[in-house]
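One protein chain is absent from this view; the other protein chains keep their places.
When the chains are written out, they are named A, B and C in that same order, and each has its own residue count from 1.
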Amino acid sequence: MSFPILSFVTFFPVAGAVLLIFVPKEKTNLHRYLALAFTLITLVASLTLYFHFDGAVADPQFVEKSGWLGYGINYHLGVDGISLWLVLLTTFLLPIAVLSSWTSIQKRVKEYLIFMLLLESGIIGVFVSLNLFLFYVFWEAMLIPMYFLIGVWGGPRRIYATLKFVLMTMFGSLLMLVAIFALYSFYYKATGTYSLEIFDFYKLILNPQVQGWLFLGFALAFAIKVPMFPFHTWLPDAHVEAPTAASVILAAVLLKMGTYGFLRFALPLFPDALERFLPLLSILALIGIIYGGLMALIQKDIKSLVAYSSVSHMGLIMLAVFSLNTEGVEGAIYQMLNHGLSTGALFLIVGILYERAHTRLIKDFGGVSSQMPVFSAFFLVCLLSAVGLPGLNGFVGEILCLFGIFKTSQLQAILAVSTVILAAAYLLWMYQRVMHGPITNEKIRSFKDINKRELGYLVPIIIMMFWMGIYPQPFLRKMDASVSRLLDRVHNRERIFLRETSQTTSLKSDRAAEAEVDQTAKKILAELEEKR
Amino acid sequence: MIPVGYFFSLSIVLFVLGIIGFFVKRDLITMFMAVEVMLNAANLAFIALAKAAGSPAGQVIVFFVITVAAAEAAVGLAIILLVFRQKKSIKAEDMRLMKG
Amino acid sequence: MDGLASLYPLLAVVAGALVVLLLEVFIKKEKRDYLGYVSLAFLAAAAYLTVSSWNRELTYFQGTLSLDNLAIFLTLLFSLAVALVILLSLKYIGQQDANHGEIFALLLLALSGLMIMTSSSDLLVIYLGLEVLSISSYALAGLKRRDEKSGEAALKYFLLGSFASAFLVLGLAFLFGAARSTFLPEIIVHFGTAAAPSIMGFFGIALILVGFGFKVAVVPFHMWTPDVYEGAPTPVTAFFSVGPKAAGFVVLLRVFMNFWDTVPSSSVIFWALWAISALTMVVGNLVALRQTNIKRILAYSSIAHAGYLLVAILARDYSSLVFYLAAYLFMNIGAFAAVIGLSKTGTEYLELDDFAGIGFRYPWIGGTLTIFLLSLAGFPPTAGFLAKFYVFSAAVRAGLVPLVVIGVLANLVSVFYYLRIVVYMYMREPGREVDIEIENPALFLVLFLCLYGVLQLGIFPGNILIVIKQAIASLPVF
Partner (left out) sequence: MFWLIPLLPGASAFILAVFGKWLPKKYVSWQACLSVFASFGISLVSFFGLLKVPPGSLPVIKTLFHWIQSGSFNADLSLQLDPLSSIMTLVVTGVGLLIHVYSVGYMAHDKGYQRYFTYLNLFTFAMLILVMGANLVLMFVGWEGVGLCSYLLIGFWFEKHSAANAGKKAFIVNRIGDAAFILGIFFIFLIVGSGDFRAITGAIEGGAITQGMATLIALLLFAGATGKSAQIPLYVWLPDAMEGPTPVSALIHAATMVTAGVYMVSRMNLLFTLSGVAGQVVGIVGALTAIFAATMALTQNDIKRVLAYSTISQIGYMFIGCGVGAYAAGMFHLFTHAFFKSLLFLAAGSVMHALSGELDMRKMGGLRKYLPLTYPTFLIGAIAIAGVPFLSGFFSKDAILTHAFAQGQYFIWALGLMGAVLTAFYMFRLVFLTFFGPERIESHAKEHLHESPRVMTVPLVILAFFSIIAGYVGLPVVLGEKANLFSRFLDPVIHPGPEVHLGISTEWLLILVSVAVALCGIYIAYVFYLKSPRTPHRIVARFPALYKLLYNKYYVDEVYNAAFVKPLVNGSQVVYDNFDLKVIDGTIDGTAAATSFAGKVLGLFQSGLVKDYTLVLLLGVVIFLGYLLF
């Protein structure tokens, strides 16, 4: 691909943001249309990624590599089966987010949209960068626009929420930075050259003890981001205080960086340490599922209910990732997309309610669906997608995740299946208290049903939900190669190591060759071990 | 011939005296004079060590230090004057406008 | 080769100072900023002269004053810093009645002190440069005559400064006793030969470190910094936070350049410095949490940055040290420039509550200050991040992982108080009525120069890195 499509998709929103700076403040509608135009163009550009993406190739495609600061820091972009869908999810949701904040954001529209665009390129950058330095730059740079979005346009406790969000994420990512430095120096000691490329680090053989520490550094940063069980308290605060569009992006995409981080970095880089920490991580994910579900049951505010439901869903995704088999990992990736769509849609819907009632407490609502029938239909569909009803996208992802978990350990699956019950319980109970029953307070009588604009951004999500529920083939087939390469790398590292360093070229293809290959690999690894 | 050690230990004693003087005295000028004592003690150490090393370069350095001390005294006293005009007092305890 | 040429930049600066002093007598009060332009002209001349002597290895006074590439790079850095400070103070002195011509002369003299310090590897000459710098700094600190805080700041700086320089001289004496010379390479070679430096030698080095530690404001010797930074006029504080600190670190660089490898039991000093660095990073950041005055916050932040610079020295990666100094210059002066921007005749808005809601009312000043703060906090797209990245990655490569972890956690604490300023600016409703005089072209020039510096160093530092690497390579290695 001569045209640097990935750089275009990543930096086009930034160009949009810069252009917006020079547009005078008063023309708010012009800002909105421009921002919408930029996000839509990015979406179209990213769609070309989908069409030209070849599912059979495991290595990253559309690779763009050029030197930047020397010493191993170079500008290296690439997309593979795992990150392709997350980029598309981002570009798909951004125009919807911009459209949804058309009327809800009235003060300082210009800065709001600038931060939205910067946020988009920050997120895409994280998913496409293959150089650890570039990854870290985008990983931190993305925090700044989110910090402002929550901090300036948020609710009453926004300052506490946004500082808590930034500081907890920073805590994790700074320790990850130290782990990156360690990798950087180990590679330098092992090979004498500087490199921060992920694929060079994949070849790095570290002794398990060191791997343990590095794994912890990475895993902590991603666990906070996911958020996994003990580190989840920033999520409800951030969601309750963030404006609608910001919490849509926060829930739909930012949480996926954590899981993406595990898949891209923590799992393949440190397989031995992974085996050591697997039981602990699985237990945490399991607790996350049940704990998130139970907490969601008793929330008073719809947004924090949906936030805790995200904790539960992400717990399921993580448990599926830790099952380390094809169904589990592909199910997890697919469930990431579903969670992005369904939770994003739920936040949009809460935004619609908030725009009319200026409150999010469940007790202030009651009997809304008699006033807003179409809205209640849309709300129900999104809800059922989150519950995982067959025919909608949630089911496909959930059943694959659960089957993946089941193949690894039946006990975990039995506990994880409780998410099926809990999700139905808290979501339907909330839906019943908000929508059904007689109209409680008089304000609800004045609610108007969904207007054209709101339809404009809900319908595409609903269509996607049905499409991904009924015909998931195109999505799954693009992931197979990369997922099998990832699992290969985690389970039998030697063969990958040899094939990539291609030291023994002429290999017989039968059983004996396989064994002999493993032997030579072990011998070479042993040598490398003492040399250090 | 007085061995070099005596000069050297004298200068250390003088230096410590200067420090003690700096902490004991309450008004600024005497505190500044204590610092001058410390500087001269260092000079003495210089001369003692230069004599031990037998190279004239040591003594030359002393002149540099003395000139620097003189310049410092000029600017220092001007500052103390400035502070006195502002606060009408040169007691060290009164200089606590900024803290925390 | 000897040659008067190596003295030209120094002469130009000193001549400039004298000319400005003379002119001040003839010029009436209002046209004081002409003096500023004259001093800028002299600065430009000095800069041109330094550049023209790039890697010509000029030395003078029997090699004690050598204008090698490192000294040239730093002299350029300092003259840039002083030029920016002069531009900042053009309007400032009129506003805050610090309106007497000496500020330009004193700045130029302080610059000459800096140049002497950085371009010499003879401890005595370094000491002289240090004293020239310190004395002009004491005077600079006390410039606002009618403001008690300024007087007190000058006094504290003077007393503590002279107290520390006494220790420095004592250290010199000990070193002279131990190594019979004040010329650094000879001292290090001498220490290298003996089995281990005598106790007097170690004492000498220790006291030298105390003297420069004071100047660079590392923790046990940092007590003066907050009060002096708060009391001194803000452009002068900007100069203090960049000039003396950078010069101090260059001297430490020259001292430790070959110290670690040649001197046998140097690990003793290594662990002492390790402790100081850790202490500086932690205390500097922690105390900053509680401050409400913007200048005190920036003072503690500069202390914390001294800690990060010490890590660079321990990691023996001097090019990252110099790069950090360059990035630090732009970030800090930019931040102070924005603080200066937020003032009107007679009153400076320094308390955090004054900052409430100004982010949106004055977008340019608010925006640039946010970027500088983010850079100080080490957020990626800025120079601050890249500088910290180099320093910490070098430290990890040198095996100082625990120190890096402390540094990283201290940095996390710093993120909080930097972002707290941004919270006041953007996320709090404006409390008191804050109106500032906007039209100050010089200030906006400085703001944009620093902004350009922070972003350029952050994203495409390419060529600056090569220059630094060349400068470090030119230093003698033995």
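One rule holds in what follows: a contact is a pair of C-beta atoms (placed from the backbone, for glycine too) under 8 Å apart; a residue touches a chain by one contact, two chains touch by 3 or more.
This one's a predicted model, so the numbers in the text were calculated from it and none came from an experiment.
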item: Among shown chains, those touching the left-out chain; value: A, B, C
item: Omitted-chain contact residue, chosen from A:L69, A:V321 or A:L400; value: A:L400
item: Selected from A:P4, A:G155 or A:G367 as touching the chain missing from the view; value: A:G367
item: Of A:L40, A:A190, A:V420 or A:A481, the residue in touch with the unshown chain; value: A:V420
item: Among C:Y60, C:F214 or C:F355, the residue in touch with the chain that has been omitted; value: C:F214
item: Sole contact to the chain not displayed, among A:F3, A:Y33 or A:Y471; value: A:Y471
item: For subunit B, the residues touching the chain missing from this view; value: 19, 22-23, 31, 92-93, 95-100
item: For subunit A, the residues touching the chain missing from this view; value: 164, 167-168, 230, 232-233, 291, 294-295, 297-298, 325-327, 330-331, 367, 369-370, 384, 389-391, 395-396, 399-400, 402-404, 406-407, 413-414, 417-418, 420-421, 424-425, 428-429, 432, 435-438, 470-473, 476, 480
item: Residues belonging to subunit C that touch the chain removed from view; value: 155-156, 159-160, 163-164, 167, 199, 202-203, 206-207, 209-210, 213-214, 219-221, 223-224, 226-227, 268, 272, 283, 286-290, 413, 416
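Basically, only the chains that are shown with their structure count from here on.
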item: Inter-chain centre distance, subunit A versus subunit B - centres from mean C-alpha coordinates, in Å; value: 65
item: Chain centre separation (subunit B, subunit C; CA means) in Å; value: 26
item: Whole-Å gap between the CA centroids of subunit A and subunit C; value: 43
item: Residue numbers of subunit B (touch at least two other chains); value: none
item: Subunit A residues within the subunit C interface of the complex; value: 69-70, 108, 111, 133, 136-141, 143-144, 147-148, 151-152, 158-159, 162-163, 166-167, 170-171, 174-175, 177-178, 181-182, 184-185, 188
item: Contact footprint of subunit B on subunit C as seen in their complex; value: 124, 127-128, 131, 134-135, 138-139, 142, 145-146, 148-149, 151-156, 158-159, 162-163, 165-166, 169-170, 172-174, 176-177, 180-182, 226-227, 230-231, 290-291, 296
item: Residue ranges of subunit B touching subunit C (in the complex, touch as defined); value: 8, 11, 15, 18, 22, 28, 31-32, 35, 38-39, 41-43, 45-46, 49-50, 52-53, 55, 57-58, 61, 64-65, 68, 71-72, 75-76, 78-80, 82-83, 86-87, 95, 97-100
